[in-house]
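All protein chains of the complex are present and in place, except for one that has been dropped.
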Amino acid sequence: MYNDIFVKEDKLREECGIIGIYDKGNMEIENLTYYGLIALQHRGQQSAGIAVNRDGIITCYKEMGLVSEVFDDKILNLLKGDISIGHVRYSASGENFAANAQPLLVKYKNGNIAVAHNGNLINAGIVREHLEDQGMIFATTTDSEVIASLIARNYKVGVEDAILNMMGVIKGSYALVIMTNDKLIGVRDNYGLRPLVIGRRGNGYVLASETCALDTIGAAFVRDVEPGEIVVIGEDGIRSIHCSSIIPQSKCIFEYIYFARPDSIMDGISVNQARENAGMILAKEQPAEADVVICVPDSGTPAAIGYARQSGIPYAVGLIKNRYIGRTFIQPSQVSREIGVALKLNALKANIEGKRVVMVDDSIVRGTTSKKIVQALKDAGAKEVHVRVSSPVVTHSCYFGIYTPNRKELVGASRLTEAIKKKINADSLGYLSIEGLLESVGSNGEGFCTACFCGKYPMEILEGCINDA
Amino acid sequence: MYNDIFVKEDKLREECGIIGIYDKGNMEIENLTYYGLIALQHRGQQSAGIAVNRDGIITCYKEMGLVSEVFDDKILNLLKGDISIGHVRYSASGENFAANAQPLLVKYKNGNIAVAHNGNLINAGIVREHLEDQGMIFATTTDSEVIASLIARNYKVGVEDAILNMMGVIKGSYALVIMTNDKLIGVRDNYGLRPLVIGRRGNGYVLASETCALDTIGAAFVRDVEPGEIVVIGEDGIRSIHCSSIIPQSKCIFEYIYFARPDSIMDGISVNQARENAGMILAKEQPAEADVVICVPDSGTPAAIGYARQSGIPYAVGLIKNRYIGRTFIQPSQVSREIGVALKLNALKANIEGKRVVMVDDSIVRGTTSKKIVQALKDAGAKEVHVRVSSPVVTHSCYFGIYTPNRKELVGASRLTEAIKKKINADSLGYLSIEGLLESVGSNGEGFCTACFCGKYPMEILEGCINDA
Amino acid sequence: MYNDIFVKEDKLREECGIIGIYDKGNMEIENLTYYGLIALQHRGQQSAGIAVNRDGIITCYKEMGLVSEVFDDKILNLLKGDISIGHVRYSASGENFAANAQPLLVKYKNGNIAVAHNGNLINAGIVREHLEDQGMIFATTTDSEVIASLIARNYKVGVEDAILNMMGVIKGSYALVIMTNDKLIGVRDNYGLRPLVIGRRGNGYVLASETCALDTIGAAFVRDVEPGEIVVIGEDGIRSIHCSSIIPQSKCIFEYIYFARPDSIMDGISVNQARENAGMILAKEQPAEADVVICVPDSGTPAAIGYARQSGIPYAVGLIKNRYIGRTFIQPSQVSREIGVALKLNALKANIEGKRVVMVDDSIVRGTTSKKIVQALKDAGAKEVHVRVSSPVVTHSCYFGIYTPNRKELVGASRLTEAIKKKINADSLGYLSIEGLLESVGSNGEGFCTACFCGKYPMEILEGCINDA
Partner (left out) sequence: MYNDIFVKEDKLREECGIIGIYDKGNMEIENLTYYGLIALQHRGQQSAGIAVNRDGIITCYKEMGLVSEVFDDKILNLLKGDISIGHVRYSASGENFAANAQPLLVKYKNGNIAVAHNGNLINAGIVREHLEDQGMIFATTTDSEVIASLIARNYKVGVEDAILNMMGVIKGSYALVIMTNDKLIGVRDNYGLRPLVIGRRGNGYVLASETCALDTIGAAFVRDVEPGEIVVIGEDGIRSIHCSSIIPQSKCIFEYIYFARPDSIMDGISVNQARENAGMILAKEQPAEADVVICVPDSGTPAAIGYARQSGIPYAVGLIKNRYIGRTFIQPSQVSREIGVALKLNALKANIEGKRVVMVDDSIVRGTTSKKIVQALKDAGAKEVHVRVSSPVVTHSCYFGIYTPNRKELVGASRLTEAIKKKINADSLGYLSIEGLLESVGSNGEGFCTACFCGKYPMEILEGCINDA
């Protein structure tokens, strides 16, 4: 997205955000969906789509681009209805054009079904092959089409049982909103890897990836969808079905570190609070002798505030981000190299010059950006730059819906902290420990997936069957 | 399209044009496909798409818009390959957005398959239902997806037999180009309702709806694909398979009247020649005492020239078309009514004033435009206006790939010629007879579908199962 | 323009079209101006502009692009008023961006003045220098700004006398529409080099370059503005002022050959009639033994019809133009050369093959296109190609508002007809004589500028003071 081109190049990336609304008689369900997606835009900026159901007829519109670019008044006016689902997506590189934008809308025996998915199936390839053996065709490479196919072929048992069956077949992470001819259904995988919440707005219901979408459209938070739960919203209100398998929860902890919006509350934990906590614990674990604490805007802010509060070192603004760097802006590749960083992040000399600086960031992936920022701070006169990271070293790839670079691109996969410190030219470097991170979300060590820091995945990853898309 | 907004509103409309190229080692197959589609643009102006095969990996790009709007250098550069298919489409009203643009690209057991279709299946609904009974899902409402599904579920017998099987199931009109992992396949329905020709370019082969596409890209015409023929182009060259059913041919005669480009040669007949012939026969069947013969630009030109030549009445330009009326142009609905016609077609007073005018048009569908033009000619001082139409009265709808208005909108469905004459305010009105029309294409009365003039459809039309899309 | 990219590259080009409307109380003057400009679009396709006067406040909007691209509903709604002027322009190469689009709107002592100009001043440089000596600044390089400056500095004598003074200073060709706070004024240079007509619509008046604009907006033709006449339209109706100088008229004869729309009547002569006449005289001057007469679409049509009529050789369509080649279309420069011509103009084999063809064109400038078309006809099987041109050999550049290439690019400037024939590979080549051309417009040899054929300019061309812009 716009002003995050620079910062994001060194971040992990969420791959999707989803929303669903059921509100009979509401005249502007398409607008609510639109605004809800704008609130979830940080979860995916490459495509956006909305499907609405009007008296059983489902219409879907989706395109590459930001929500505000994809939709205008004219298009939204064509999307009137009583039930809706919406999707924003970060698509991994290598995919062609718009074919894989979501929601996916298909027709099957019992009518229409539209699916929007956040997560990643690790056995999609195998399941797909199995379905192809039976003569099925696939128009996209999305997991959503696999999911829709699995539901469709069991149409005789009804959509709810078909979904239960489907959950027995697929493996991986998924938060789903599914729209049928007359229902809105939310599904969360057994591990709870991806978030999904329930809200209430007047007589209507809202499902969304994060509570910030509820706040934005004036819906009241009801509760999180539970891991392994199917929530069915229809004429008779809301009902729950629970997938029988009992397995330990394994919620993605990176949601708290970077992906989720700080104003969201996720499985009972304030995202901002978790980040402030992380900063405070980091200050205890990795203290520094310094004059000022600064953040790397925008995501590092709460952790930096927490670090400053705990350490007693004053917090100040040390880097100014140019908010006018749009997507069409011309990359300064041809111009003298030094322009790059200053164009996007300029050091605020008055707060840096002659000082020992603690620079707090929420994560380091490749390390390339950290190096540039450290240099910029030194150019601005910093006496020392102490980098503190409010999460542990990223050492392993994620297979559950997060875009991670190849392991060899992960600066932490093969290097000790000391080596990274040298690489980014910091005077000192400290990461939060895994224990500290778990403490920041109030955990005693259970309930969260920390595989990207330790390699312990919540389920077995079969070589060769990973759908990297 | 651009300058045809006005004229076309009173014409029948072709629904698609297709092209396919197989040329291993050609470095610019995507450009050839692009130029070929531009040559076929008159067959459909609402969406355009190209799929290319590079070492078995098929990439597809399609969007709403003209060929020159949908594709630019950047996109064409992403479409490099050895085999390609392309499609232009006029989509019937009521369809939502871009989902039904073609080619359709799907993945199935034996790899990828891309399909582009010109025509209309009259039993698509029934077939689709049957497939849904087996748990299949459909992502579009196109006949192409039905066709691809039928091929996919027979993957075990190989693609050629699967196509033969498919031809036994589907009913209706179809010219198809199909691209698999390593082949380009052309198919024409048993009746030969829609055209398809074979061309040769260097070592490569070209399939296209019309010969004008061959001319445009410098390919030599080889022959027409025969009704019921499957043409398979691969590493070993070109092979033919013939569908066993022997049924009388029934080629669409409207291709000669209006749809095809005049420089195309279709099933051995020059389209322009057929139109000139029609004009000459019309002059014999429907003579007129007049001073000048004019055409309604642009499609009526050859018939008017034929009429003039036969009758000995001088041919002259009588109506000037404004070629700068683009699609974004503002309709003069709010402005004084009289602007409408003159903006698009202005009478050339010097050739009209004080004269008895024969105005030759190729067809009349609703009659609304004819009325306006007759009035414009009279306003310009025509003493008499004798309307001559180089095709018979359109009385029935087409179910085989031509967009026709409802029967009640067809001015000829319920009115005698005399009544139409009054409605359009002509001094006389004469249509070509069906016999005359058949004579114009050199037929003794067989081999052509003339259902839109007489209601005799080449196959039974089951009520309720017509896929109007 | 769209489909004329190809043909125009070998044509002379008109540089502007203008329109002005005065109609108090008309609610849609901006729409009328818009439609009028669309009717004049053939006179210039690179920029378009409209200025309207509402109670003395003038608003102007102009951009690069076609009329239908520059204006939409939203913008036209901002252009409400009682008086308007409009302009379309072909801008000569080398000019930067949009700065020189017209109308030009300036503020001066007596209020606002907007100017739209068709033509070219040959002493603009000298006059501009003189004004700069007095401390004036110029924001554009247009003649219009020179004209506005000359009017402004004489503001004390009133706008009409200021215009008379201005006409005494400037030299060259000009048809002008000028809008002041309360008047619409039309001006035509003493030679009548550029056309301007007066129309009447209800209580309102219209000034326009051609009568086709009057027809389009439903205005009745009143008369041509006379050479040297100033027409002032205001509250009291219409008044005429005549510039005192009496000089021989010298109307641009190329308007009849190529620039004007065939349905226009210019200084009493039907453009189409003049072209048909030219074709008939050409048939007498340059007969040919042949089987068919064809035109080069679209501008050569009337002359070809005239040639056929006079010679008795049948007229037929021989070349089909692709009307879907838009401006964004990708030039086939990288593709095999042979595609170029066929893409834009395809020979209609059925009318060409085995025949001796007379190909009639209205003019040859560089000869490059003629060569390609002759080749295309021969490739289509023409036995002989006899090129006949319904105007004389272009030998000299124009300095009066027509874009002509450098003399060395004019194929006729340095070559005899025989050499041109060889260059374009025709079997014979015949041009209309200057006398024949004059006869085609009913002239006894006077009243027209034929400088581009003979070099006799109506006024002295001072070396070094020609404003080539």
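Going in written order, the chains are labelled A, B and C, and every chain counts its residues from 1.
Note that in this section a residue touches a chain if its C-beta (ideal position, glycine included) is under 8 Å from a C-beta of that chain, and two chains touch if they have at least 3 such contacts.
Nothing here was measured: the structure is a model prediction, and the numbers come from that model.
Q: Determine which of the presented chains are touched by the chain that is not presented, and list them.
A: When the full complex is considered, the omitted chain touches A, C.
Q: With the missing chain put back, one of C:85, C:104, C:126 or C:265 would touch it. Which one?
A: Hidden-chain contact among the options goes to C:104.
Q: Using the document's definition of touch, tell me which of A:69, A:129 or A:161 contacts the absent chain.
A: Per the contact definition at the top, the residue touching the missing chain is A:69.
Q: For the full complex, which residue in C:154, C:209 or C:397 touches the chain that was left out?
A: The single option touching the absent chain is C:154.
Q: Identify the residues of chain C touching the omitted chain, counting contacts across the whole complex.
A: Against the left-out chain, chain C lists 59-61, 78, 96-97, 99, 104-109, 113, 128, 132-141, 145, 148-149, 152-155.
Q: Just the residue numbers, please: which parts of chain A touch the chain that's not shown?
A: 1-4, 28, 31-32, 34-35, 38-39, 41-42, 45, 66-69, 71-73, 76, 212, 215-218, 261-263, 265, 270, 272-273, 276, 298, 301-302, 305, 309, 314-317, 320, 322-326, 328-330, 332, 334-336, 338-339, 342-343, 346-351
Basically, only the chains that are shown with their structure count from here on.
Q: Hey, which chain ends up farthest from chain B, C-alpha centres compared?
A: Farthest chain from chain B, going by C-alpha centroids: A.
Q: Between which chains do we find the greatest number of C-beta pairs in contact?
A: So the chains sharing the most C-beta contacts are B-C.
Q: Using mean CA coordinates as chain centres, what's the gap between chain A and chain B in Å?
A: Their C-alpha centroids are separated by 48 Å.
Q: In whole angstrom, what separates the CA-based centres of chain B and chain C?
A: Measuring from centre to centre gives 37 Å for this pair.
Q: At least two other chains touched by the same residue of chain C: list those residues.
A: Nothing qualifies.
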